[in-house]
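Quick one: this structure, given as structure tokens, is what I'll be asking you about.
One chain of protein is taken out of this complex; the other chains stay put.
Coming up: chain A.
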Amino acid sequence: MVVNKTEAVIGRVVLVVVLILTLLPLAGMLSGALQPADRIPDGFSWPSDPQWGNFAVAFRTAHVWELLGSSTLIVLGVVPLSLLLSTLAGYALGNLRIAGGRVVFVLLLLGLTIPFEAIIIPIYYEISSMGLLNTQWAVILPLIGLYMPFSVVWMRAHFVGVPTELSEAARIDGASVFQEIRRVQIPLAMPALSSLAILLFLWTWNQFLLPLVLVDDPDKRTMAGALGAFQGQYINQLPLLFAGALIIMLPTIVIYVIFQRQFIKALLQGAVKG
């Protein structure tokens, strides 16, 4: 490829500037978190006496262990069940091509566009009448439903790409549908399933609106939902708020840095399909 030298240099320089701009808010938050807890932090500079103890204080007062437990519980409630149900439905719509499946598919596509805010009010009254307000179920059950359009459309797209000859062969050999799914389809669907799992984990962990509306007790929320509650609590102790926010972001960032390849792949594919 013919590459202009100056163009390449300009590209590099611009990219570095953008990377700095991307990291700046997070670096600012870190420098703020290290200032004395009882003062309004001062500007963007490395404090002369960094207060690492703020993290320990925030860890305790923010109930990070409880929060980790709650978020993990919510993720474990949402992700596996969503994967199972969307695999079955995606297989039926994409591979078995059941009669009437087209209508279901169009309905799900429309479901993709519904902003959560448009239906959060009826969901609140629904969950309330089920007696589940202020429990983790109040977040788990609606999220499975709200993510279902995306999950099924995602899995259907995978199953449409699998040649039907494969299932026919399995069937001629006498495999039941269940055997075929378990032995032939699931192994083939692993890449699609793991990408979907990553996306669902991320969206659930970072979900804010549902826990805010449906769960009063911050300790029973998702990580992001709890962060909203700290804001009021730490209004006069900004360094502790920043420390808390950084602690809460840490688990996802660590997982992201380790699995960044898979994360980026999943997010890119997710963008294309969503």
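Quick note on the criterion: a residue touches a chain if its C-beta (ideal position, glycine included) is under 8 Å from a C-beta of that chain, and two chains touch if they have at least 3 such contacts; residues count from 1.
Convention: contacts and distances are computed from a predicted model.
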item: Per UniProt record, name of the chain withheld from view ["FAD-dependent oxidoreductase", "Sugar ABC transporter permease", "ArsR family transcriptional regulator" or "2-iminoacetate synthase ThiH"]; value: "Sugar ABC transporter permease"
item: Given A:Leu67, A:Ala92, A:Ala192 or A:Val215, the one touching the chain that is not displayed; value: A:Ala92
item: Absent chain, residues of chain A that touch it; value: 1-4, 7-8, 10-12, 14-15, 18-19, 21-26, 28-29, 32, 40-45, 85-86, 88-89, 91-93, 96-101, 104, 107-108, 111, 113-126, 141-142, 144-146, 148-149, 151-152, 162-163, 165-166, 168-175, 177, 183-184, 187-188, 202, 205-206, 208-209, 212-213, 223-224, 227-228, 231, 238, 241-242, 245, 248-249, 252-253, 256-257, 260, 263-264, 267-268, 271-272, 274
